[in-house]
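Here it is, the structure in full.
Moving on to subunit A:
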Amino acid sequence: MTLSDYLSVLFLLAGAVFFLAGTVGLLRFPDVYTRLHALTKADNVGLGLIVIGLAMQAESYASVGKLLLIWLLVLLAGSSISHLIAKKALQKGVRMWRR
Partner candidate 1 sequence: MSIAVLYALVGIGLFCLGVYALMIHAHLLRKILALNIMGSGVFMVLLALAGRTEIMPDPVPAAMVITGIVVAVSATAFALALMLKISAVTGRAELNDEEEK
Partner candidate 2 sequence: MEALSLLQWLIDGLIGIGLLWLAWRALFCPELFKAIVLFIAFGLLMTLAWVRLKAPDVALAEVAIGAGLTGALLLSSWAKLRDFDANKGMGVREKNRVQSEQKTKRPFFHWLSATPVLLMAVGLGYGVLQLSPYATGLSTAVAENLDASGVSNPVTAVLLNFRAYDTLLEIAVLLLALIGIWSLEIRPSVREATLDPVLDLLARLLTPLLLLVSAYLLWVGAHASGGAFQAGSVLGAAGVLLILAGWRLPLSLAGLPLRITLVVGLSTFIAVAVLMMLDRGQLLAFPPSQASLIIFVLETTATLSIAAILAALFLGSRPDHSEKI
């Protein structure tokens, strides 16, 4: 294994940790808004780290480009949809969690 292999494994593991954190947050957080917050961690950072890890192993620049494009797309769609859900939840009066 070369240095880039080790780095790639590191990134992939970090990505998996963020996915786990997203799932745990989705299950454990008390209301829609905090769960939304947890979800975006998996969406943006988790997938981002996995894309970086895989891009280090990619054979051509074209496939690196495609991987990055997928990540950017998920970022764009994920953040817009989180915004729409949160806005709708506020409009509908879904209550925020208070300690």
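On the choice of candidates, all candidates are chains of the complex that A comes from, given by their letters.
Some points to look at:
Everything below uses one rule, namely that a contact is a pair of C-beta atoms (placed from the backbone, for glycine too) under 8 Å apart; a residue touches a chain by one contact, two chains touch by 3 or more; residues count from 1.
Small disclaimer: the values here were computed from a predicted structure and weren't measured.
The candidate from 1 or 2 that touches subunit A somewhere in this complex is 2.
Contacts from subunit A toward candidate 2 in the complex involve residues 73, 76-77, 80-81, 83-84, 87.
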